[in-house]
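Here you go, one structure.
Complex shown without one protein chain; remaining protein chains in place.
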Amino acid sequence: MRRIRWHLPNWIVVSIAIIASLLVTSLLLLLFGVSPMDGFGAMLLGAFGDSTKVLSVTAFWVPLALASAGLILTFTAGLWNIGVEGQIIMGAVAASWVALRIDAPRPILLVLELSLAMAAGALWAGITALLKTRGKVHEIFGGLALNNLAIIFTNYLISGPWQPPEGGTFRGTDPFQAKALLPLYRDSRLSPLSVIITLVVIALIYFVLRGTKWGLRLKALGKNPRSAFILGVSSERETILAMMICGAFAGLGGSVRVLSWFDSLRQSISGGIGYLALLVVMLSATRILLTPFIAFFFSAVLNGSITLQLRTQLHSSLGGILTGVMVLFVLLFSGTRSLKLPSQKTLEVEEDE
Amino acid sequence: MNDTELVRILSSIVLQSTPLIIAVCGETIGERVGVVNLSLDGTMLLSAMTGFVAGLLSGSVWIGFLAAAVVGAFFAWIIAFGSIRLRKDQFAVGFVLTLLGDELSAFLGQNYTRIPGESVHHLGIPFLKDIPILGPIFFDHDPVVYFAFLLIGVTWWWLFRTQPGLRLRSAGERPESGFARGVDVNRLRYVYAMIGGGLVGIAGAAYSLDIKLGWSEGHTRGLGWIALAIVIFGGWSPIRGAVGSLLFGASKALAAALQRRFPEVSVVAFNATPWLLMIVVLLLVGSDVTERLVLIMPRRVQPRLRRLLRVRPPAALGVAFSTPESQGE
Partner (left out) sequence: MQVILEDIRKYFGDVKANDGINLTLQPGKIYGLLGENGAGKSTLMKVLSGYHPPDDGRIILNSTQVAFSSPSDALLQGIGMIYQDPLDIPAMRVIENYLLGWDRRVVLDYARAEDELRQNADRMGFHVDFDAYIDSLSLGERQQLEMLRLLALGAEVLILDEPTTGISAEQKESLFASLRRLAEEENKTVILVSHKLSDIQELCDHVFVLRRGKLIGSADIPCPTQKLVEMMFEELPPRRSRVSYARDGSALLQLQNVEVEGDRLQVGNVNLNIRDGEVFGLAGLEGSGQRLILQACAGLMPVYAGRIIFDQRDVTRWPYRKMLQAGVAYLPAGRLEEGLIAGLSLMEHIALSNPMPGFLIDWRHYERETEARIQRYEVVGQVNSFVETLSGGNQQRSLFAMLRDDLKLLLMEHPTRGLDVRSADWIWQLLYQRVETGTAVLFISADLDELVERSDHIVAFSGGAMSRVVQADQTTADELGYLIGGE
């Protein structure tokens, strides 16, 4: 059986992916009696219609971009950090703890919240990393279990120790005091500070991957662990470090989420941002410079779909379908090298002479 | 708690575990041939919705199951195709599909949420259901449950007692040896991955048409991931996988029952246990603890015990295969 060698240049693949996703989305819209023009129009309006919307899209973008940036590191190292969702959640939990239990002047409060969130995310990721390096538990399952444990823990906090005075509602904790929250821009949910932090983080990761020994070692590890070993790269150490740093940034994203988008710890505090971030990274072929743009695109589509729902009564998951189909096509049809994912092993029947 | 209450609970556990059993058998087959279907959660969501809607629109649950099976097989085919022909990572494709399945199910099913639909009719097996204790637990259910029982047996028999089963296993363990024995590895991978996917589809529909009737967003969420984990700690064997599914069902029922009895004890402990258990078992799988356990036992017992406890994954799981002649292009 012969393999199909798809030597399509990248831009063709991406175009096909975009067209395919637009087609599928249009079809679905038509199926439900909505014209594609109306549908896409609603989405565009929902994302960019007025300044509030754009600010919302940006606010949603922040944790997504942070998590995606962190995932670039783990993907570079050849790891499947599905546990990023839990790392976001634990970051939110840590920030909430500071917000609810600590009293201090605002700047100190904010610094504490953000730092502890990073620490919590890093630790949560560290557990998954250790399970992998010492326990040979694949990081997909370790991450999955820890994701669920993080959610269970959050629910426990909301309905237990941190329940609002009127009783556990399973929706969220007491709203945080104003000074614990990130300063927001006017009426929006956007924290300008968080945008700056995000851009700094992205620049940092770009720099780390390009200009540090550690970044180079990660690349080596992800592409060929055996050769990397011969060259002196320690797989255990780099795996743990990469996971923890990703966890830290994911946790940071979680804290931004709970301190600006929301004002309290909620049941679905992350709501799948971690999984979305994995898609973002897949679509950006693990290139850090593309990630923030693709994350913004995802954010626009998802926020736009909410307006779509309001206007056309169609479920907002359409946005997820659009982005999902796009990623699927890019994944299936781009040349292996350009995607740079932890690639599957191929068993070639060997010739030994 | 008196006897009848206990029997009722056990009976309910068997019923509730049915979809999981079916999904675990399906994925076991797929992984035994060498294909990991990470899209299980999304597949089950989409097939649960499809099964329900198809059943509703056609008036027949069996059409619903058929539609669901097609959905499951299709998703599995995408993964197999992506791996075999396009040489793409099975995990990556599976992961995107799991998210897509979720979204598609929410979107396509939006007009059918929380409405009544078809359901599988109860069908107690005459005579058998009247056996004290065992009767109500196992034989007083509906055809889907009986199908699950049969499936365990058939899957086991096919994998371990037939020539096609050996060939299937060789494709997942050491494809080059299979090839040398005349096995068409890639063709088998397509076929069995799709069969496995079809079964997962049926499992999803079993939920919406039998266990938790109806459809709503996120109806079966989480089950697919649990099924993937149970395949691993069932050691890729359908019988142990079924036991794992029942245990999981039991732990949930136990959690619910104990919760009623002891409301002070935190629900956290109960919810968290399955996941902690998963980590512990995966740690065991990755270590050599089971082998050392076997070695402690008396010699005569060792072979049987070793077979019972064997939890090694199919060696070529997730690894693409190409025959000698297709190389060097």
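We just call them A and B in the order they show up, numbering each chain from 1.
Assume a contact is a pair of C-beta atoms (placed from the backbone, for glycine too) under 8 Å apart; a residue touches a chain by one contact, two chains touch by 3 or more.
Predicted model, so just to flag it, every value in this text is computed and none were measured.
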Taking the complete complex into account, tell me which visible chains touch the one left out. A, B
Consider the whole complex, including the chain that is not shown, and state which of A:101, A:186 or A:213 touches that chain. A:213
Looking at A:196, A:231 or A:310, which makes contact with the chain not pictured? A:231
I'm checking contacts with the chain that's been left out. Which of B:129, B:174 or B:212 qualifies? B:174
Considering the whole complex rather than only what is displayed, give the residues of chain B touching the chain that is not shown. 161-167, 169-170, 173-174, 176-183, 303, 306-307, 312, 314-315, 324-325, 328
In the whole complex, what residues of chain A lie against the chain that is missing from view? 211-214, 216-217, 219-220, 223-224, 226-234, 337, 340, 351-353
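Simple rule for what comes next: only the chains that are shown with their structure count from here on.
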Per the contact definition, I'd like the list of chain B residues that touch chain A in the complex. 38, 78, 82-93, 95-97, 99-100, 102-104, 106-108, 110-111, 175-176, 179, 186-187, 217, 222, 225, 228-229, 232, 266-268, 271-272, 275-276, 278-279, 282-283, 286-287, 316, 318-324, 326-327, 329
Spell out the residues on chain A that touch chain B in their complex, using ranges where they run on. 1-6, 28, 32, 80, 82, 131, 135-138, 140-142, 144-146, 148-149, 152-153, 155-156, 160, 275, 278-279, 282, 314-315, 317-318, 320-321, 324-325, 327-328, 331-333, 336, 341-349
